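Every protein chain except one is present and positioned as in the full complex.
So, chain A:
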Amino acid sequence: MKSVCRTNLLALAGAAIICQLQPVGAEELTIMATGGAWQAALRQAWFEPFAKKAGVKFNEQEYTGELGKIKAMVETGNVPIDLVTVETSTVLQGCDAGVLIRIDYSKVADRSRFLPGTALDCGVGIDVYGDVLAYDTTVLKEAPTSVLDIFDTKKFPGKRAMRKAPAQNLEWALMADGVPIAEVYKVLGTPDGVDRAFKKLDTIKKDIVWWDAGAQPPQLLASKEVVMTTAWNGRIQSAIDQDKRPFAIVWDNQIVEYDMIAIPKGAKNLDLAYKYLAYVAQPDVGAQLGRFIPYGPVLSDSTPFVPKDVLPKLPTAPDHMKNYLVGDVEFWGDHGEDLVKRFNAWLAQ
(Lines give C-alpha, C1' and ligand atoms only; values in the text may rest on other atoms or scores of the structure.)
Protein backbone atom coordinates (compact mmCIF):
# COMPACT_ATOMS: atom_id res chain seq x y z
CA MET A 1 0.00 0.00 0.00
CA LYS A 2 2.62 2.38 1.14
CA SER A 3 4.74 2.00 -1.99
CA VAL A 4 1.70 2.49 -4.27
CA CYS A 5 0.92 5.70 -2.47
CA ARG A 6 4.42 6.91 -3.01
CA THR A 7 4.36 6.13 -6.74
CA ASN A 8 1.07 7.97 -7.03
CA LEU A 9 2.53 10.95 -5.33
CA LEU A 10 5.55 10.85 -7.60
CA ALA A 11 3.31 10.60 -10.64
CA LEU A 12 1.29 13.55 -9.40
CA ALA A 13 4.42 15.58 -8.83
CA GLY A 14 5.63 14.63 -12.29
CA ALA A 15 2.30 15.61 -13.83
CA ALA A 16 2.45 18.94 -12.00
CA ILE A 17 5.90 19.64 -13.39
CA ILE A 18 4.80 18.71 -16.90
CA CYS A 19 1.73 20.93 -16.56
CA GLN A 20 3.92 23.83 -15.54
CA LEU A 21 6.34 23.25 -18.37
CA GLN A 22 3.75 22.99 -21.10
CA PRO A 23 2.99 26.72 -21.59
CA VAL A 24 6.72 27.37 -21.89
CA GLY A 25 6.86 24.91 -24.77
CA ALA A 26 3.92 26.57 -26.59
CA GLU A 27 4.68 29.61 -28.73
CA GLU A 28 4.10 32.96 -27.10
CA LEU A 29 3.63 36.42 -28.50
CA THR A 30 3.88 39.50 -26.29
CA ILE A 31 2.42 42.84 -27.28
CA MET A 32 2.62 46.18 -25.51
CA ALA A 33 -0.19 48.65 -26.23
CA THR A 34 -1.46 51.90 -24.76
CA GLY A 35 -4.31 50.42 -22.74
CA GLY A 36 -7.84 51.65 -22.09
CA ALA A 37 -10.87 51.05 -24.25
CA TRP A 38 -8.63 50.79 -27.30
CA GLN A 39 -6.56 47.85 -26.06
CA ALA A 40 -9.74 46.09 -24.97
CA ALA A 41 -11.03 46.48 -28.53
CA LEU A 42 -7.74 45.23 -29.99
CA ARG A 43 -8.00 42.19 -27.76
CA GLN A 44 -11.50 41.30 -28.94
CA ALA A 45 -10.93 42.12 -32.59
CA TRP A 46 -7.47 40.69 -33.15
CA PHE A 47 -5.48 39.30 -30.19
CA GLU A 48 -7.91 36.58 -29.16
CA PRO A 49 -8.91 35.42 -32.67
CA PHE A 50 -5.24 35.29 -33.69
CA ALA A 51 -4.25 33.36 -30.55
CA LYS A 52 -6.97 30.81 -31.29
CA LYS A 53 -6.14 30.51 -34.98
CA ALA A 54 -2.37 30.26 -34.61
CA GLY A 55 -2.53 28.23 -31.38
CA VAL A 56 -0.29 30.62 -29.47
CA LYS A 57 -0.40 32.26 -26.09
CA PHE A 58 -0.94 35.99 -26.36
CA ASN A 59 0.57 38.11 -23.58
CA GLU A 60 -0.35 41.74 -23.12
CA GLN A 61 1.42 44.63 -21.48
CA GLU A 62 0.49 48.28 -21.16
CA TYR A 63 2.48 51.47 -21.43
CA THR A 64 1.87 55.18 -21.97
CA GLY A 65 3.14 55.29 -25.54
CA GLU A 66 6.52 56.79 -24.74
CA LEU A 67 9.52 55.25 -26.45
CA GLY A 68 11.87 55.58 -23.47
CA LYS A 69 10.73 52.25 -22.09
CA ILE A 70 11.46 50.44 -25.37
CA LYS A 71 14.80 52.21 -25.78
CA ALA A 72 15.80 51.02 -22.31
CA MET A 73 14.82 47.44 -23.25
CA VAL A 74 16.83 47.57 -26.48
CA GLU A 75 19.89 49.17 -24.87
CA THR A 76 20.03 46.61 -22.08
CA GLY A 77 19.48 43.76 -24.54
CA ASN A 78 16.47 42.51 -22.63
CA VAL A 79 13.44 42.81 -24.90
CA PRO A 80 10.49 40.91 -23.43
CA ILE A 81 8.03 42.16 -26.06
CA ASP A 82 7.57 41.24 -29.71
CA LEU A 83 5.16 43.92 -30.85
CA VAL A 84 4.35 47.42 -29.71
CA THR A 85 1.67 49.91 -30.73
CA VAL A 86 2.91 53.45 -31.38
CA GLU A 87 1.78 56.75 -32.82
CA THR A 88 3.02 57.75 -36.26
CA SER A 89 5.39 60.42 -34.97
CA THR A 90 6.82 57.92 -32.51
CA VAL A 91 7.47 55.42 -35.32
CA LEU A 92 9.74 57.92 -37.03
CA GLN A 93 11.57 58.69 -33.81
CA GLY A 94 12.02 55.00 -32.94
CA CYS A 95 13.17 54.29 -36.49
CA ASP A 96 15.86 56.99 -36.30
CA ALA A 97 17.05 55.91 -32.87
CA GLY A 98 17.38 52.31 -34.06
CA VAL A 99 14.86 51.12 -31.49
CA LEU A 100 12.36 49.69 -34.00
CA ILE A 101 13.27 47.32 -36.83
CA ARG A 102 12.60 48.07 -40.50
CA ILE A 103 9.56 46.12 -41.56
CA ASP A 104 10.00 43.53 -44.32
CA TYR A 105 6.73 44.11 -46.16
CA SER A 106 7.13 40.92 -48.20
CA LYS A 107 6.19 39.10 -44.99
CA VAL A 108 3.20 41.36 -44.28
CA ALA A 109 1.19 42.52 -47.29
CA ASP A 110 1.48 44.45 -50.52
CA ARG A 111 2.44 47.97 -49.46
CA SER A 112 0.16 49.53 -52.07
CA ARG A 113 -2.92 48.15 -50.33
CA PHE A 114 -2.37 50.54 -47.42
CA LEU A 115 -3.74 54.10 -47.40
CA PRO A 116 -1.02 56.66 -48.17
CA GLY A 117 1.14 57.31 -45.11
CA THR A 118 0.11 54.18 -43.22
CA ALA A 119 2.81 51.76 -44.37
CA LEU A 120 5.96 53.31 -42.91
CA ASP A 121 9.47 51.85 -42.85
CA CYS A 122 9.33 50.89 -39.19
CA GLY A 123 5.62 50.76 -38.52
CA VAL A 124 2.51 49.22 -40.06
CA GLY A 125 -0.74 51.19 -39.76
CA ILE A 126 -3.59 49.46 -37.95
CA ASP A 127 -6.33 52.06 -37.69
CA VAL A 128 -7.43 55.59 -38.53
CA TYR A 129 -8.57 57.82 -35.68
CA GLY A 130 -9.60 61.43 -35.36
CA ASP A 131 -8.48 64.14 -32.96
CA VAL A 132 -11.85 65.71 -32.27
CA LEU A 133 -13.71 67.95 -29.84
CA ALA A 134 -16.03 66.41 -27.25
CA TYR A 135 -18.49 67.96 -24.81
CA ASP A 136 -21.22 67.04 -22.36
CA THR A 137 -24.63 67.80 -23.89
CA THR A 138 -26.17 68.35 -20.45
CA VAL A 139 -23.59 71.02 -19.62
CA LEU A 140 -23.33 73.05 -22.83
CA LYS A 141 -26.65 74.58 -23.80
CA GLU A 142 -25.42 75.55 -27.23
CA ALA A 143 -23.55 72.90 -29.21
CA PRO A 144 -20.11 73.76 -30.61
CA THR A 145 -19.98 73.21 -34.37
CA SER A 146 -16.23 73.04 -34.98
CA VAL A 147 -13.17 71.87 -33.08
CA LEU A 148 -11.96 75.45 -33.41
CA ASP A 149 -14.78 76.57 -31.07
CA ILE A 150 -12.41 75.56 -28.26
CA PHE A 151 -10.77 78.96 -28.84
CA ASP A 152 -14.07 80.81 -28.32
CA THR A 153 -14.19 81.54 -24.60
CA LYS A 154 -16.91 84.17 -25.03
CA LYS A 155 -19.48 81.81 -26.46
CA PHE A 156 -18.29 78.79 -24.44
CA PRO A 157 -16.91 79.99 -21.08
CA GLY A 158 -15.31 77.59 -18.62
CA LYS A 159 -12.31 75.29 -18.48
CA ARG A 160 -11.42 73.25 -21.57
CA ALA A 161 -8.95 70.38 -21.84
CA MET A 162 -6.28 69.87 -24.47
CA ARG A 163 -3.53 67.32 -24.86
CA LYS A 164 -0.28 68.39 -23.21
CA ALA A 165 1.73 68.41 -26.42
CA PRO A 166 2.32 70.92 -29.20
CA ALA A 167 1.15 68.52 -31.94
CA GLN A 168 -2.48 69.16 -33.02
CA ASN A 169 -2.83 72.16 -30.72
CA LEU A 170 -0.51 74.33 -32.83
CA GLU A 171 -2.26 73.20 -36.01
CA TRP A 172 -5.66 74.04 -34.58
CA ALA A 173 -4.38 77.38 -33.30
CA LEU A 174 -3.29 78.36 -36.81
CA MET A 175 -6.56 77.11 -38.31
CA ALA A 176 -8.48 79.16 -35.75
CA ASP A 177 -6.31 82.14 -36.65
CA GLY A 178 -7.46 81.90 -40.26
CA VAL A 179 -4.75 79.82 -41.93
CA PRO A 180 -6.23 77.61 -44.69
CA ILE A 181 -5.92 73.89 -43.92
CA ALA A 182 -3.67 73.26 -46.93
CA GLU A 183 -1.12 75.79 -45.68
CA VAL A 184 -1.03 74.90 -41.99
CA TYR A 185 2.27 72.99 -42.03
CA LYS A 186 3.88 75.48 -44.40
CA VAL A 187 3.09 78.34 -42.01
CA LEU A 188 4.04 76.30 -38.94
CA GLY A 189 7.45 75.64 -40.54
CA THR A 190 8.37 79.33 -40.23
CA PRO A 191 9.36 81.12 -36.99
CA ASP A 192 6.58 83.66 -37.57
CA GLY A 193 4.03 80.88 -37.96
CA VAL A 194 5.10 79.30 -34.67
CA ASP A 195 4.82 82.68 -32.92
CA ARG A 196 1.40 83.13 -34.42
CA ALA A 197 0.21 79.72 -33.19
CA PHE A 198 1.46 80.32 -29.65
CA LYS A 199 -0.11 83.77 -29.64
CA LYS A 200 -3.45 82.18 -30.48
CA LEU A 201 -3.02 79.58 -27.72
CA ASP A 202 -2.18 82.46 -25.33
CA THR A 203 -5.75 83.69 -25.68
CA ILE A 204 -7.14 80.60 -23.92
CA LYS A 205 -4.11 79.51 -21.90
CA LYS A 206 -5.57 80.29 -18.47
CA ASP A 207 -8.68 78.23 -19.27
CA ILE A 208 -6.85 75.08 -20.36
CA VAL A 209 -6.57 71.88 -18.34
CA TRP A 210 -3.95 69.57 -19.91
CA TRP A 211 -4.35 65.84 -20.38
CA ASP A 212 -1.66 63.20 -20.96
CA ALA A 213 -3.39 59.84 -21.37
CA GLY A 214 -6.21 59.06 -23.82
CA ALA A 215 -8.44 57.84 -21.01
CA GLN A 216 -8.43 61.25 -19.33
CA PRO A 217 -10.74 63.31 -21.61
CA PRO A 218 -13.88 61.23 -20.88
CA GLN A 219 -13.03 61.37 -17.16
CA LEU A 220 -12.55 65.14 -17.25
CA LEU A 221 -15.94 65.53 -18.95
CA ALA A 222 -17.64 63.09 -16.56
CA SER A 223 -16.32 64.85 -13.45
CA LYS A 224 -17.43 68.15 -15.05
CA GLU A 225 -13.92 69.48 -14.54
CA VAL A 226 -14.10 70.92 -18.07
CA VAL A 227 -16.91 71.98 -20.41
CA MET A 228 -15.19 70.64 -23.53
CA THR A 229 -12.07 68.72 -24.42
CA THR A 230 -10.04 67.59 -27.38
CA ALA A 231 -9.97 63.79 -27.53
CA TRP A 232 -9.48 60.70 -29.64
CA ASN A 233 -12.86 59.92 -31.13
CA GLY A 234 -12.93 56.24 -30.05
CA ARG A 235 -12.46 57.01 -26.36
CA ILE A 236 -15.46 59.35 -26.41
CA GLN A 237 -17.58 56.94 -28.47
CA SER A 238 -16.84 54.18 -25.94
CA ALA A 239 -18.00 56.45 -23.11
CA ILE A 240 -21.19 57.17 -25.07
CA ASP A 241 -21.93 53.57 -26.11
CA GLN A 242 -20.73 51.58 -23.12
CA ASP A 243 -20.96 53.98 -20.16
CA LYS A 244 -24.06 55.78 -21.54
CA ARG A 245 -22.52 59.20 -21.03
CA PRO A 246 -24.35 62.22 -22.52
CA PHE A 247 -21.32 63.23 -24.59
CA ALA A 248 -21.19 64.42 -28.20
CA ILE A 249 -18.40 64.62 -30.77
CA VAL A 250 -17.65 67.60 -33.03
CA TRP A 251 -15.97 66.47 -36.25
CA ASP A 252 -15.53 69.67 -38.24
CA ASN A 253 -11.78 70.48 -38.53
CA GLN A 254 -10.73 67.16 -37.02
CA ILE A 255 -7.12 66.03 -37.43
CA VAL A 256 -6.83 62.55 -38.90
CA GLU A 257 -4.09 60.29 -37.53
CA TYR A 258 -3.01 56.67 -37.69
CA ASP A 259 -2.16 54.13 -35.03
CA MET A 260 0.81 51.96 -35.87
CA ILE A 261 2.24 48.67 -34.78
CA ALA A 262 5.98 48.07 -34.74
CA ILE A 263 8.56 45.44 -33.83
CA PRO A 264 11.25 46.43 -31.32
CA LYS A 265 14.85 45.56 -32.18
CA GLY A 266 15.79 42.30 -30.49
CA ALA A 267 12.26 40.87 -30.37
CA LYS A 268 12.52 37.16 -29.64
CA ASN A 269 9.54 35.84 -31.63
CA LEU A 270 10.14 37.65 -34.89
CA ASP A 271 8.45 35.10 -37.17
CA LEU A 272 5.33 35.00 -35.06
CA ALA A 273 5.26 38.81 -34.90
CA TYR A 274 5.30 38.93 -38.72
CA LYS A 275 2.57 36.27 -38.84
CA TYR A 276 0.44 38.53 -36.66
CA LEU A 277 1.07 41.55 -38.91
CA ALA A 278 0.12 39.51 -41.97
CA TYR A 279 -3.02 38.25 -40.20
CA VAL A 280 -4.22 41.77 -39.36
CA ALA A 281 -3.44 42.98 -42.89
CA GLN A 282 -6.13 40.77 -44.42
CA PRO A 283 -9.07 42.82 -45.77
CA ASP A 284 -11.78 41.18 -43.64
CA VAL A 285 -9.68 40.94 -40.47
CA GLY A 286 -8.49 44.54 -40.83
CA ALA A 287 -12.10 45.74 -40.63
CA GLN A 288 -12.86 43.88 -37.38
CA LEU A 289 -11.55 46.56 -35.00
CA GLY A 290 -14.36 48.93 -36.02
CA ARG A 291 -16.91 46.59 -34.41
CA PHE A 292 -15.40 47.24 -30.98
CA ILE A 293 -14.16 50.83 -31.23
CA PRO A 294 -15.01 53.27 -34.02
CA TYR A 295 -11.61 53.51 -35.66
CA GLY A 296 -11.38 53.03 -39.42
CA PRO A 297 -9.31 50.45 -41.33
CA VAL A 298 -6.02 51.46 -42.99
CA LEU A 299 -6.39 48.95 -45.83
CA SER A 300 -8.09 50.30 -48.93
CA ASP A 301 -9.83 46.92 -49.52
CA SER A 302 -11.18 46.62 -45.96
CA THR A 303 -14.02 49.15 -46.26
CA PRO A 304 -16.64 46.66 -47.62
CA PHE A 305 -16.13 44.53 -44.51
CA VAL A 306 -16.87 47.35 -42.03
CA PRO A 307 -20.33 46.79 -40.46
CA LYS A 308 -22.94 49.26 -41.79
CA ASP A 309 -23.86 50.66 -38.37
CA VAL A 310 -20.21 51.41 -37.58
CA LEU A 311 -19.45 53.39 -40.74
CA PRO A 312 -21.13 56.67 -39.69
CA LYS A 313 -19.12 56.71 -36.45
CA LEU A 314 -15.74 56.50 -38.17
CA PRO A 315 -13.45 59.50 -38.70
CA THR A 316 -13.48 58.59 -42.39
CA ALA A 317 -17.29 58.78 -42.74
CA PRO A 318 -18.16 61.21 -45.58
CA ASP A 319 -19.98 63.53 -43.14
CA HIS A 320 -16.82 63.88 -41.07
CA MET A 321 -14.49 64.56 -43.96
CA LYS A 322 -15.76 68.00 -44.99
CA ASN A 323 -12.97 69.91 -43.21
CA TYR A 324 -10.06 67.90 -41.92
CA LEU A 325 -6.28 67.95 -41.68
CA VAL A 326 -4.01 64.92 -41.94
CA GLY A 327 -1.24 65.01 -39.32
CA ASP A 328 2.20 65.48 -40.96
CA VAL A 329 4.63 62.93 -39.55
CA GLU A 330 7.71 64.29 -41.33
CA PHE A 331 7.02 67.78 -40.01
CA TRP A 332 6.90 66.56 -36.44
CA GLY A 333 10.01 64.43 -36.98
CA ASP A 334 11.89 67.60 -37.92
CA HIS A 335 10.41 70.11 -35.53
CA GLY A 336 9.03 67.92 -32.73
CA GLU A 337 11.85 68.24 -30.22
CA ASP A 338 12.26 71.96 -30.83
CA LEU A 339 8.54 72.70 -30.58
CA VAL A 340 8.12 70.51 -27.51
CA LYS A 341 10.83 72.53 -25.79
CA ARG A 342 9.23 75.77 -26.86
CA PHE A 343 5.84 74.42 -25.75
CA ASN A 344 7.25 73.54 -22.32
CA ALA A 345 8.85 76.96 -22.03
CA TRP A 346 5.50 78.49 -22.95
CA LEU A 347 3.66 76.33 -20.39
CA ALA A 348 6.09 77.40 -17.69
CA GLN A 349 5.58 81.11 -18.32
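Just so it is clear, a contact is a pair of C-beta atoms (placed from the backbone, for glycine too) under 8 Å apart; a residue touches a chain by one contact, two chains touch by 3 or more; residues count from 1.
Assume contacts and distances are computed from a predicted model.
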Hidden subunit of the complex - UniProt protein name among "Long-chain fatty acid--CoA ligase", "Cytochrome c-type biogenesis protein CcmF", "NADH-quinone oxidoreductase subunit M" or "Polyamine ABC transporter substrate-binding protein": "Polyamine ABC transporter substrate-binding protein"
Given A:Gly68, A:Pro180, A:Pro246 or A:Pro312, the one touching the chain that is not displayed: A:Gly68
Selected residue (touches chain absent from view) among A:Gly117, A:Pro283 or A:Gly333: A:Gly333
Given A:Ala40, A:Val56, A:Ala97 or A:Leu140, the one touching the chain that is not displayed: A:Ala97
Positions on chain A where the hidden chain makes contact: 64, 66-69, 71, 93, 95-99, 159, 164, 189, 198, 208-210, 212, 223-225, 330, 333-335, 337-338, 340-342, 344-349
